[in-house]
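With one protein chain removed, the remaining protein chains of the complex are shown where they sit.
Our next item is chain A:
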Amino acid sequence: MQLGLVAWIVDQVVMRGQPIAHQGPPLAGVALAIAIRAVAQLARDWIAVRASDRVRDDVRRELLSRWATLGPVATNDSPAARASAWDDQVEALHGHIAHYVPQSRLSVLSPLLIVGVVMTLDAVAGTFLLFAAPLIPLFMALVGMGAERYNQQHFETLAHLSGHFLDRMRAMTTLQLFGHIGATRRDIARRTDDYRRITMKTLRIAFLSSAVLEFFAAVSIAVIAMYVGFALLGSLSVGPAKDLTLFSGLFILLLAPEFFQPLRQLALHYHDRAAALGAAANLERHLSVALPVPTTPPEAIQPDRIADGIELRRLSLGFPGKAMVLDGVDLTVAKGECLVLTGASGAGKSSLLHLIAGFRQPDAGEVRVFGNPPGTQPFGWLGQHPYLMQGSWADNLRLVCPKASDDDIEAALTRAGLGALVAERPAGIHSPLSETGVGLSGGQARRLALARTFLADYPLVLLDEPTAALDRETEVLVLDAIQRLIDGRRTIIIASHHPEVLTLASRVLAIEDGEVRDA
């Protein structure tokens, strides 16, 4: 509208010889139109930001809940790859939702409107625009199809790159010790360069789509300018050309770039869209990982079964490419029992603990913990790779029991045989774990993790190799601490091949060739 008024002013002034001073009202109209346009633009952007915000929130929530269901021992993706999906790739959706989607609506409506206006002014110019318009999405779609595929590859490369970096950063000490830094450096340079080449491949195509559009826009402006110019000179006498005035001609010329503007904007955001689609494909992979199905539907639980023990029925578990780890295991652990599982390393001790913990779903059979599916109630857990967080001793214990008082924490650490070590530190339990830059020793880390199981009064405690990497002295402390856990109320299951641990047991079972036998 504002452009029409402008063209009208020019026409009035030039062709009718009216002085510019008389154009007050139309000028005010122009100002108003500019203001309306600016406000509408602002509203559009603000609303878009809001919509994208909602979507990102939903996707992130869904991802987290998926990963929780898959459980902590699923090794489909490294934490780094997951973090990259949760953060970067969900973020990539933003451009699509906030820019591409509104723009794609606009790029249909607004050119149609403009074509309509131009048609009423000059049918030839209007027809020309009408012809140019459908060509553009066609070309863009052709080009875009290629870009999409490359984009997906681009995101996969990026995720691998992240995973690779994190892994090498973690193992930096080992790389240094083995004189492997130079080789790793070359490897990183090569991978980064690969990333550049893949990205450039994507971009060459993505930019081509916008170049096609630019070209059409530029050519249309040029052609319309020539057409209108010749018409105004009076050299065209066919069709509507002879009715063209400076007003309609200039108006058409001003409208021509506006006709292409939404489409050009769309092409700019097409990059967003391609990135979002690549990210979406990757997120889809995370969201569509087959969730383990409970092998027994919850309604099949018989309430009369012992509700105060642990029951395993015909439990089987295997890993692809390896022999069955557990093959139809039947086992009942009474409440208050202290059961020790032994067996060679790799025999399936940890896997059985994971099943009881609910970290993994069995291939067949069922697990009941106090009558419930596993993992329903909190329990004490000591894994083979205890998780230690950056922070103080207290932070590390509060991780599993945020309400614990300082006294509780000190008591738990003391029971795990860490009392003296912590007392030595200047700030006691509030000192950071690695004060001098040297981390905890393997034994200390294990005892810290053991202290976590002492913190709350868990009815079930699962310990995976609690005495690995301990010296005699600490071992005695830890065994003593485990001994104190055994009070006839708590049910304790320990995976260990340590002879001293076996003596604590009320029952010892050996896992061998997928079966559980009395040892």
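The rule is simple: a contact is a pair of C-beta atoms (placed from the backbone, for glycine too) under 8 Å apart; a residue touches a chain by one contact, two chains touch by 3 or more; residues count from 1.
In this text, contacts and distances are computed from a predicted model.
Visitor: Please identify the absent chain by the protein name in its UniProt record; candidates are "ABC transporter permease", "ATP synthase subunit b", "Urease accessory protein UreF" or "ATP-binding cassette subfamily C protein CydC".
Guide: Listed in its UniProt record, the absent chain's protein name reads "ATP-binding cassette subfamily C protein CydC".
Visitor: Out of A:H164, A:K335 or A:H430, which touches the unshown chain?
Guide: With A:H164, A:K335 or A:H430 as choices, the missing chain is touched by A:H164.
Visitor: Pick from A:S110, A:T199, A:T414 or A:S506: which residue touches the chain that isn't shown?
Guide: A:T199
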